[in-house]
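Omission of a single protein chain aside, the complex is shown with its protein chains in their original locations.
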Amino acid sequence: MALLEIRDLRAGYGAAEVLHGVTLTVEEGGTTALLGANGAGKTTTLRALCGMIARRGEIVFDGQDITSLSTERIARLGVAHVPQGRGTLANLSVRDNLLVGALLRRDRPAVRADLERCLAMFPALAKRIKAAAGTMSGGEQQMLAVCRALMSRPKLLVLDEPSLGLAPVITRRVFDALVGLRAEWGVSMLVVEQNATLALSVADWASVLESGRVAVAGPAAEIVGRDDVRRAYLGT
Amino acid sequence: MTRVAQEGWRGGLAKLTARRTTRWVLGAVAAAVLVAIPFNASPYTNLQLALVIALAVSLRGMDVLTGHAGQVTLGQSAFFGIGAYSGGYGFAHGWPAPLSFLLAVVLCVIAGVIVAIPAVRLRGFAFGVITLALPVVMAPLAIRLDWLTGGPVGLAVTTVQAPAWSGLADDQWQYLLVLAVGAVMFLLAHNLLAGRVGRALTLIRTSEIAASSVGIPVQRYKVLAFTVAAAYGGVGGWLYLTAVHYIGVDSLALTLSISMLVALVVGGVRSPLGCVIGAAFYILVPNITDKATPGRSALFFGVALLIVLFVVPSGLSGALRAGWSRLLASPRPATPAAAPPSAEQHASA
Partner (left out) sequence: MNIVQQVIDGMTTGSIYAALALALVLVYRSTGMINFAQGQMAVLSTYLAWAMSQTGVPIVLAVVLAVVIAIVMGAVIERLLIRRFEGREHLTMIIVTVGLMTTINGVVIWIWGADLKTIASLFPSDALGLGSARFTVHDVGTVAVLVSVIVVMQVLFQRTRLGLALRAVADNPQSSALSGLPIGVLLMTGWALAGAVGSLGGVLIAPKISLQPGMLDSVLIYAVAAAILGGLDSPIGAVVAAWVLGVVQNLAGTYIPLVGTDLQIAVPLVIMAVVLLIRPQGLFGRREVMRV
């Protein structure tokens, strides 16, 4: 059953329409990779999904139409968005960042347990628990951003270019962690990524955007095998 | 001729106003009107108009700093006061007018640089707060230096007098002097902003990081903008004194600085016309509102500013430009004839 269904999504900035009808699904417990070249509309799709820009079409999440809801309402329904490079509150400590993620939860013992789980998963965060988030390295901030999103116990984790600006080794580590997360936290994922190989390695479904439309969609394993798609859209 | 007829009067008007010669003609007509006014107006009207021009010069300087470079200043009245006091001292001691004018400019440039060099290291709110300190310190200082400034009483002086050959009354002569100096100051500002400096300041306003990444010395340009604002404040103050023959501590006060900021935004930033409208707003509105109920102008100022912020963020001059473009735009959908001149107007403003 689909957790997220986006149908004929149109969105843009001001008068300029960037998405001309995007259709996309994320299965319950699955991971969908959203691929495409620069400017294809990947980030715009995520922004529209999370109510950060004006949009038309239909977005159904967990059986509810969220097309016209505000960002905060969508977040409260269980969509946790880790935006591109800006997933942390720079002047707040690591601990406060994690707690902000869990601010709307009432189950305090479970919040504490989740906090410990995050710190165990990324020991680098535990070491700098009191430091301001903005003073940490790009990789640490990305881990913190993912953890902050997880702390809300989302049903869907939305990641925008988690590899952006990170060294390959760090990127690998973040993606390894993502694979573990899906099983351990029972969360579905929608991942936008420039690095197609990396994204396809964690996804079970992939959609490729081109100029605001879905050009190709299919099981990740199948897309990996299609040289024509890779050459035409993914530049690998 | 036939094409103009085909496009209708709107298209014709748009074409006409877009033409360079038309602009020169319009400018010449406006200048002629401004020069002709004092011969047909009362001394009171001449004084009011001279004050509007004097304040407009000060606002134009503020506009370079606040409008173009994006740094809010709440200290302009300090420079306005320095300029006016320089004039007052000069005229009281029988100096020739150009000498005290020079003193006003030099003092303001020095004071401006001294304040600017440390202030530009600060961003946003902190910068605004530092400039706030200027009038707060200047006003009591002026009272302290009473041998220079006349203390709380202020200085009442005889300023420029009309030479006998001109056959003009003093108020007419003073108006023309203020108009001439004001015109020169506006031209200088136009030339400064049209070139490299204007582009650099715009970039700094948009993003300091982007500006420094393309090699613009951000702090040096901010010091320049601040100094220009200071010098214009000084010239404005000198012109103000020349017209009104009096300078008191009130001209240094923070309230004047705040009113100047309000006037600039109401008139419209990044626009010479906006500075003039803002100055007219500041000088003329209290004449109307205070006649109805004394002390009502504060309320009117505040409300006017908020209304402008809500309705026309580009200020009254922006509203005028938009209205003009709409007038020229034909009711038929998107005539290409109307578009270029309006775009050009925006660019040149």
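For clarity, chains are labelled A and B in written order, and residue numbers in each chain start from 1.
Simple rule for what comes next: a residue touches a chain if its C-beta (ideal position, glycine included) is under 8 Å from a C-beta of that chain, and two chains touch if they have at least 3 such contacts.
Predicted, not measured: the structure shown is a model, and the values here were computed from it.
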### Summary
Among B:V262, B:L316 or B:A329, contact with the omitted chain is made only by B:V262
### Contacting the left-out chain in the complete assembly, out of A:A2, A:A37, A:V60 or A:L92
A:L92
### Query
In the full complex, which of B:V106, B:V137, B:I288 or B:L327 touches the chain missing from this view?
B:V137
### Candidates A:C50, A:M143 or A:A220 - the one touching the absent chain
A:C50
## Note on the structure
Among listed residues A:A37, A:V60, A:V100 or A:A177, the absent chain is touched only by A:V100
### Summary
Even though one chain is not shown, chain A touches it at residues 50, 52, 70-73, 75-76, 80-83, 86-92, 96, 99-101, 103-104, 132-135, 148-149, 152
#### Entry: Residues belonging to chain B that touch the chain removed from view
66, 70-72, 74, 118, 121-126, 128-130, 132-133, 136-137, 140-141, 143-144, 209, 254, 258, 261-262, 265, 293, 295-303, 305-306, 309-310
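We adopt the following convention: only the chains that are shown with their structure count from here on.
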### Query
So how far apart, in whole Å, are chain A and chain B when each is placed at the average of its C-alpha atoms?
51
